[in-house]
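Only a single protein chain was left out; the remaining protein chains are all shown in position.
Letters are used for the chains, namely A and B, taken in the order the chains are written, and counting of residues starts over at 1 for each.
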Amino acid sequence: MNSSQPKNQFRDLIDRQVSGYSLEQMFYTDPAIFEHDMQRVVFKQWLLVDHESRISSRGDFFVVEIAGDEIIIVRDSNDSINAFYNTCRHRGSKVCLNKQGNRKVFVCPYHAWCYNLDGSLRGAPLMGADFNKNEYGLHECHVRTYEGLIFVCLSEASPPDFDEQVSRMKPFMELHDLSNAKIAHRHSWRLQCNWKLVMENFFECYHCLTSHPELSNVHSKAKYKAFGSSPSSAMPEALAAFEPELRAWRQHATSLGYTTDQWGDDWTSQSMQSAQRLPINFNANTLSETRDGKLASTLMGKFSVCDGGSTGVTFNPFSTLLMPNDHAMIFRFTPISAEVSDVEIVWMVDKHAQEGVDYDRDNLIWLWYETTEQDGEITENNHAGVRSRRYKPGPYSQQEEAIKMLSKWYLRLIG
Amino acid sequence: MNSSQPKNQFRDLIDRQVSGYSLEQMFYTDPAIFEHDMQRVVFKQWLLVDHESRISSRGDFFVVEIAGDEIIIVRDSNDSINAFYNTCRHRGSKVCLNKQGNRKVFVCPYHAWCYNLDGSLRGAPLMGADFNKNEYGLHECHVRTYEGLIFVCLSEASPPDFDEQVSRMKPFMELHDLSNAKIAHRHSWRLQCNWKLVMENFFECYHCLTSHPELSNVHSKAKYKAFGSSPSSAMPEALAAFEPELRAWRQHATSLGYTTDQWGDDWTSQSMQSAQRLPINFNANTLSETRDGKLASTLMGKFSVCDGGSTGVTFNPFSTLLMPNDHAMIFRFTPISAEVSDVEIVWMVDKHAQEGVDYDRDNLIWLWYETTEQDGEITENNHAGVRSRRYKPGPYSQQEEAIKMLSKWYLRLIG
Partner (left out) sequence: MNSSQPKNQFRDLIDRQVSGYSLEQMFYTDPAIFEHDMQRVVFKQWLLVDHESRISSRGDFFVVEIAGDEIIIVRDSNDSINAFYNTCRHRGSKVCLNKQGNRKVFVCPYHAWCYNLDGSLRGAPLMGADFNKNEYGLHECHVRTYEGLIFVCLSEASPPDFDEQVSRMKPFMELHDLSNAKIAHRHSWRLQCNWKLVMENFFECYHCLTSHPELSNVHSKAKYKAFGSSPSSAMPEALAAFEPELRAWRQHATSLGYTTDQWGDDWTSQSMQSAQRLPINFNANTLSETRDGKLASTLMGKFSVCDGGSTGVTFNPFSTLLMPNDHAMIFRFTPISAEVSDVEIVWMVDKHAQEGVDYDRDNLIWLWYETTEQDGEITENNHAGVRSRRYKPGPYSQQEEAIKMLSKWYLRLIG
């Protein structure tokens, strides 16, 4: 840190956090820390917000809420996708009142300032001779797409190197070919809790046996013990117990030509990225994350024979994909305010799959809808308990290695 | 500013506002600025709160909420009208729990401290020999009436000179004779927005064509282009286009003996007062602000023949009258908290007019009820957009000259 940087008002607080323990109460409740989090952590990530098929035609748009701000994502011509802040450059009104739709132009409902789909100001009546409309386009939000996925970055400065961040995922992403996917369903949960509690919930499976009977039943229990926290945090004995199943599955998958790689960044990285392929439950011949273990839809991408694996791709802790062979899910974790967070799942299938013929929607969404319902309740109870005057940071277990790292990563970024 | 005045904590913020642009976000959202606004701007105005006919008999009262405070307005004997803060001098309870009614005395519902209609403490049991009940009347609020209108001023110090403020309106007010009016209807909107956004909405018509189809249809479009912002902000070409219609109407009105004057204070004034008479839509032979352009009720005051004009009287930006020949409307804009405001319209007709015979209530209220519904939605969307992290003050158009002035007036008063 060079001497010209402003003093960090949370310096002492940050420095006294103990590695391997949850954070002090303020980190989960204080509005000033929340804003600091946004500037230092959240706005410095490429946040995965949706799949391109949501806006397949020119002029299709949707609006996403992040940390109290609204971002309009719109398809312009030639597959270009643009993103703008939903605030008029005239007097600040919301420009777009719908959550999704189709527009030829965006006309502010207040004074009819009219914006092109590239955000440029097309017309503003009676602004006088000195007015240079080139200076009054909608505020742009960084936006990029990769394999059908839309990412935004809310940094006012330069965003992280997008190509570098996504190119690392190539071996995994090309297997699933999400550019030929379509959205089958989406569901969003607004939770009364801090965003860090959402993360801490998602990136450990220490709670799975207690809280997620469906998930624990579908997946290999030995796997969750070995890799529940993260691929890099396996305990020797749990790893050993899972080893035969893992080795057998890897042999099978490799014989089919599919990667079985796994890797993860450490806490000194910008985005704690990770990717891995693992069997769902190879000993039980489970093909997909369904009640009966059978496929939920037609195989996607390069899969010609199902290998019973599931691919996990984490672009950053806010943006994860889980992908069996036959469907894919975006997990989007979004801070709203100090004590409110959104969780959204977008379920995708092959673009040719037909509902009622190739897939049943209830069957498709069952496992993670139920699991996320459970996690929502858990996380809100966690938040409520953390608000106690007697709450003190407690120690993470051996199965919470990943969130121990997440905590170090977070403290480094805000420090 | 002399050296004994306390330093203004918002000095730097105020100084960096750019003339001709909307204000920075904090002015619309910050609770500390809201309180500063109240002390420096709102409590230094004579706020028009209602028409006397609401409390026509001795003991009639109503309660009005301003900036979180409740003021009781009550008619005492001999046409005197008094105003008090709704907080008991004993332990602070609300003295009056109803929004309107009739009382011989106000008895606090807690310990029965009893107040006369002039606010003096009539009785308080068991207060001991040293208690001087003369010291414990209800806290008075400055109140005055003029031509049937009730005004309050919440200043703890001396209020502005009331007579000076209203006497300027005499040529307009005596034409309509509101002392012989009665209330036909009232409607109140509680809006999720800062009070300054309500003002900025009302004092420009740059948005009218976009947002108000009914209003734009009833009124002369040429007039709105010329005078939509304010009489003093006309653009040469718009003014020229409206000139023939205006001249013809002025000739007609003058021939009937009605004033056609127009004037407005500038931003260095205490209250930005203005008054004017203009045709509603003279070329279309429009007589009143109704769907068919015909009268909504019997003519009021000194009007014997309708001149198709409408009188606007602004006592201050919180208190405006709009008056065709046959009815009058109070527009009351009231700050409640940093992000909540009230808008109320009180529709008045001649006191002899009978509902169902001389006027139809729906017909009477139609135009401004619809228009204010639209403005409520607009203003809330404006507020929501201003809360964006990327909101920046934007430039006012040529049709927003009046609110450019309002902004200068506001910044001067709080500075």
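Here is the rule we go by: a residue touches a chain if its C-beta (ideal position, glycine included) is under 8 Å from a C-beta of that chain, and two chains touch if they have at least 3 such contacts.
Quantities reported herein were computed from a predicted structural model and do not represent experimental measurements.
Visitor: Which of these touches the unseen chain: B:Val64, B:Cys88, B:Leu191 or B:Met348?
Guide: Touching the chain that is not displayed is residue B:Cys88.
Visitor: Considering the whole complex, which of B:Leu13, B:Met127 or B:Leu256 touches the chain not shown?
Guide: If we include the chain that is not displayed, B:Met127 is the one touching it.
Visitor: Provide the residue numbers of chain B that touch the chain removed from this figure.
Guide: Answer for chain B: residues 67-70, 85-95, 97, 107, 109-112, 124-128, 131, 136, 139 touch the chain left out.
Visitor: Name, in rising order, the residues on chain A that touch the hidden chain in the full complex.
Guide: On the side of chain A, residues 22, 200, 206-207, 209-211, 235, 378, 381-382, 384-392, 394-399 touch the unshown chain.
One rule holds for everything that comes next: only the chains that are shown with their structure count from here on.
Visitor: Averaging over Cα atoms per chain, report the distance between chain A and chain B in Å.
Guide: One centre to the other, that is 49 Å.
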